[in-house]
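Removed from the display is one protein chain of the complex; every other protein chain stays in position.
Chain naming follows the written order as A and B, and within any one chain the residues start at number 1.
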Amino acid sequence: MFNSLDISTSGLIAQRTRLEVTSANLANRYSITDAQGNYSPFRRRMAILSTGDPSTGSSEGVHVRTIEQDQSDFRKVYEPGHRFADKDGNVNYPNIDPAMEMINALDASRAYEANITATEATKAMIQSSLRLLA
Amino acid sequence: MIQGMFDSGALPALERLAQFTESRHRVLTNNIANLSNPYFKARDLDVKSFQAALTQAIEDRRGGGGRTNGPLHVRDTAQLFFRTDGITAHADEIHENVLFHDQNNIDLERNMQRLAENTMTHNAAIELIRNQFSLIQMAIRERP
Partner (left out) sequence: MTDPLGLIGAARGNMVPKAPAGPGAPGEGGGPSFNDVLLKNIEQVNKLQQDAEHAIEDLTTGKRDDVAGVLIAKQKADMAFQMLQQVRNKLVDAYEEIKQMRV
C-alpha cells in the first residue's frame, strides 16, 4: 500500500523538475552569454523522463534521466549595432518559444496535481482501512 | 499476571512502533521547519533497521513455537536506543539528494511522503493498541 505513495512521490519529483526546467527556459529567454560573459546563447533544456525510480530501487514510478539541450536553431534577431551581431547583423537568441514553455508549465503543474490527487486517494484508502476496527 | 496482561499479543511490538513513529515524526517535522535554512542537511531515522531489530525481537519471543506473549527485548541499532519507557533516537543526515544552491538538500515531496507514511503508521499503531486495550477490558468486564 505504501508502495503507491512512493510511485506518486516519484511522479511529483519528476513533474517538479520539469517545471523547474521550464521556468529556467522562460527565465533565460534572452540569455546570450554564459556565466563567464562569453557569447553562447542559452539552449532550451528538456527534462527526459524515464520509468523506474532509482531512489527507491523500484521498477515502478518515474524519474528524470537526463536534462538534454534542444539542438534546434537559435532565434535570429536583426540587431546590427549589437556587440554579438554576425556579419548579416543578426544576433542569436535562445531557441525558446514562450507559448510552448507556458503550455509545458501548465501541463507539468496539472500532472503534479494529478499525482497529489493520487497521493490523497492512497492516504484516504489507508486511513479508511483503519475504520475496519470498530 | 498484571505485566503478562500487557505483554500479551502484539501489544509490545505496537508500543515500540508508536514510540518509533513519534521519534521519526519529530525528525521529519524538523526537516520541514528547516526547509529554507541554508546548509541544513535533511535527517531521517532508518526504518529498515528498526524493522529488522523488531523482527529479531519478535522471532526471539516466538522462540520457534509461535508464542504470542512475554516481554519483547529489542536490541539497539546504530540510531535507536530502546529504553524500557521509550526510544532515544539519533537521526543521521541523509545524502540522497543533489544539493540546492543554498547547500540545503531537503526534497520536500519525499519528506512530505515520509511524513504521511509515518503519520498513517502511527495512527494504525495507536488504533490497534486502543483495540487491544478494549479487548482486554472486554475480558475483564465479561461484557462486550
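The definition used in the following text is that contacts are C-beta pairs under 8 Å (C-beta built on N, C-alpha and C of every residue); 3 or more make two chains touch, one makes a residue touch a chain.
On a predicted model such as this, the values are computed, not experimentally measured, just so you know.
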Sites on chain A contacted by the missing partner chain, in the whole complex:
1-3, 126, 129-130, 132-134
Which chain B residues would touch the chain omitted from the figure, given the whole complex?
9-10, 13-14, 16-17, 47-48, 51, 54-55, 58, 66, 68, 124-125, 128, 131, 135, 138-139, 142-144
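Heads up, the rule we're going with is that only the chains that are shown with their structure count from here on.
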Distance-wise, how many Å sit between the C-alpha centres of chain A and chain B, to the nearest whole number?
36
Can you list the chain B residues touching chain A in their complex?
96, 107, 109-110, 113, 116-117, 120, 123-124, 127-128, 130-131
Residue ranges of chain A touching chain B (in the complex, touch as defined):
2, 5-6, 8-9, 12-13, 16, 55, 119, 123, 126-127, 130, 133
